[in-house]
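A single protein chain has been omitted from the complex, and every remaining protein chain is retained in its original position.
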């Protein structure tokens, strides 16, 4: 089975980190392809960037389905474009926020998401609530830009550790790393803190494999029914569903 | 004061209907300009279309601020792109779903939203919940495509009336019309049913005027802080905040 | 159009402050009349005072409708008597708590209400939840009696500023001033803190004007159906609906 | 121990029904006094009547405490004036809605409240939610005026039975009778339907006795702190807390 | 009337403390019998111990009903086995957590539960939410093992007082003691802190007496319908409902 991991942050070095984590999580017989989105912001930080990452996610979803991938993983903790993509293709589309929460759910009652910038706390909290984790999850921000995670000279890891400490003191029993760019940190942090530390990219690989193995795909009844064919005008005309 | 009403459905006849309703709601001294979005789907029906309507909303928001408009109204009941636009400009950005709920709130306890297609029920319900109306609002669908509202030969009005009847039987005390294309129906339906019937476009005009008069604009602290300057790659590069 | 602003706190100097704020928010062609309630406590602080402010609110509502006012504003952040008044008259009845929240809603995700006494925190929190803002609003108390706001020698303003600082540190993105007696502080506080600061009295004027312009009045179906004619006995007999 | 049951509906025949039910529920050594409120509507149906029943409740609370009653029961299913009274006296003040829910809670998971007029559904639902029963309780209305319960010729009992049948079909496992005037029906209805049928008046007597026996009274810290002494003006001046 | 209080913690000295508190709360004509469970952990601390306390609770429930007790009280603040027992017998089965919350409900808006070990915070919080007190109750842990409460040399009381102080500072208006082993502390703590301090054992006695006096028993419709006769295999075969 082949799984496509799309990095909607258009930064190739980050895609590499993501790809390494994703491949490490894959089971025997699974091929993981990591791809950088063809358009959009170099990093996704808040509602605005998110909006412009969606066309790239859709492009990848359509390609993934055409190229026989069993599932698409969207490697941004805002789960950017995931719902739109589910209306366009039938293969499972997995966001890494949802996947991280699904993986943490059987392991701990109280879960902290540690993300990058403070401005993401409200959007991510709303997302977490939509997934049903309002009473179980609290979102923390380490106050680092996404791309600082790519810079070995930054103090990103120290800041993340400080937030994890704060979260554990506040009752957290497990940690979800709230950015695809943190994918390479999960194992070391789990060792350091002695609680489950979940990277959403790896978690999403296991969710995608599971759904593919079960032969379950996106429901085409109701909310995710296929987008209705109609004209799109202007610069985005090529995205019209047909 | 000047208010821009953007129709993110790229259908000019619908923009006309919207403009008439908006101008009728404006107070003395207010100029309303209704504009069709420069790009995107001809009608917005579900998550997928929504995603491709956003770039047109952002374009309009930037223009509105540059051209001295006091506020931007986004005339689609999904409040498409409203949160992204709030990160890009400081003038108030008002979605017609939020505006309709705000107007109905002091008039009735139980409110029905009557929208077009069934697939919109879940996304609209989630939106309504985010605005805090989970216990007060139920969403009904008349099962008509958006553009049928533009077609005098369709049975759209009869279907809308049937859903309103069903909603009132179920305890609704006021009705919000869940599509910008219904803007011209509100007064007649209110007369027919004897309960408040709210059109979101008109409601949004009064909200926009109110905020402008009060001198209150989008908070730039936290969630709606200005989008961070960074490169965008590919087809959407021109949208990079600078 | 004429709007009546009733101060249910029977303190005339406070009514003057309220009137100034209300008139400043009114649009062209709108006349605002500010009136002190004819009966009840000199200030409303908690459930007990609230209960005895209601008959004065009803008296004012009946008068307002008879005298051709387009709407009644109840200038107390507990929204005292608002629901009862809506059962007695058909013109919109607007409480300043609801109005402040409606105005803040499109401007910020996280909102702090800063009120007077600590004992009001729970009742105001319950009110805010009824309006649907449970996840978005936190109530703070500056620990000052209502009438201290009328006393230039008090440290009321300093205490309010201290609470606003605490609220912003806690994630608030906009402030609602939780007492009609603070109406004159909003502009200066907005300037000081650089976030939207909403006074409910001014906000209510714009809400009332908007509803009047739209021709939408209280729903008479269901909860706010007209009070049923019946005898009232004893001291309150004159209030019997009939 | 002496317990005062106040009927805030100023209808003496109803007070008699209430008194009989209350005395039947009292334990050995408990004296129950049933009293008709000295002022207010002859029956309480919706927000408006409720507001004018409160002064009578407060009058009774002050008298009850002065006359050595161990607790006050407010015999109206809207729990009219209960929170205000708790700010004025220290003896427990028990509303019959809260008492009925407390009694039903250990006996059944899903509970129906069957009340009189449809207009009470929303206010009673909000009350039930404030008491924490949002997921467990649904409110039904038999569509009968309160005073029809006093009229042997009315079809009140048949309508109540029809609603109970509907509620049981909908999953209810126990019934709370949603009006003090139904106090005499509980035993017979329990026999008819074979599920617990709770009358709030009787339930409140056991709650009041229990709290009195435990020596627990209203908390005077926070929300129910004593009303602050201050002048009240006009017709209600005598109610000023001193 | 006879009431059975079962201590599911199989520690006899604790049962004595519980019995004293229970008898002190009983009204005239009520006989309280306190009994130690015949099997299970010496103290219940978390999900695991809870599971093994249930068979002892069921045994006691069956005996209680056979021996003519009017109600069973389960004296553990996790309300261990209460729902299972309600499926096996018709007499009311009262857990002390539910009873404490029911007693505190009319006395205060914001309530703190002060329990023993930190690991109980989440399970107890979930229990409290199921009872509908999500917005009103916060659970605190004094970080003492249950059996330290039996040891006069421990610093248990000082730690409990420290948590109560913290809870009051955080807005609590009443305290529920979150362990049956604290039953003897309630009066002294109430005197010390000047707010209602509720012991669940005493509260449960008044709830049980009340329900018995009202003649209301567990609903046998729906959730608590009688357990279906069927074989049980292995060590637990004797528990098969017959």
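Just so it is clear, A, B, C, D and E label the chains in written order, and each chain counts residues from 1 on its own.
Keep in mind that, in the parts below, a contact is a pair of C-beta atoms (placed from the backbone, for glycine too) under 8 Å apart; a residue touches a chain by one contact, two chains touch by 3 or more.
Just so it is clear, the structure is predicted and the values come from calculations on it, not from any experiment.
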Worksheet item: Out of A:88, A:110 or A:230, which touches the unshown chain?
Response: A:110
Item to complete: Mind listing the chain B residues that contact the chain we can't see here?
Response: 121-122, 129
Worksheet item: For chain A, which residues touch the unseen chain?
Response: 25, 27-29, 92-95, 98-99, 102-103, 105-110, 131-136, 168, 171, 173-174, 187, 190, 194-196, 198, 202-203, 206-207, 209-211, 213-224
Practice prompt. Spell out the interface residues on chain E facing the chain that's missing from view.
Written response: 10, 38-43, 45-52, 54-56, 58, 81, 83-84, 86-88, 118-119, 121-123, 126, 130, 145, 222-225, 227-228, 230-237, 239-241
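Everything below uses one rule, namely that only the chains that are shown with their structure count from here on.
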Worksheet item: What whole-Å value do you get for the distance between chain B and chain D if each is reduced to the mean of its CA atoms?
Response: 44
Discussion item. Quick check: how many Å separate the C-alpha centres of chain D and chain E?
Written reply: 27
Fill in: Distance between the centres, which are taken as Cα means, of chain E and chain B, whole angstrom
52
Item to complete: Pull out every residue in chain C that's touching 2 or more other chains.
Response: 109-110, 121-122, 135, 171, 222-224
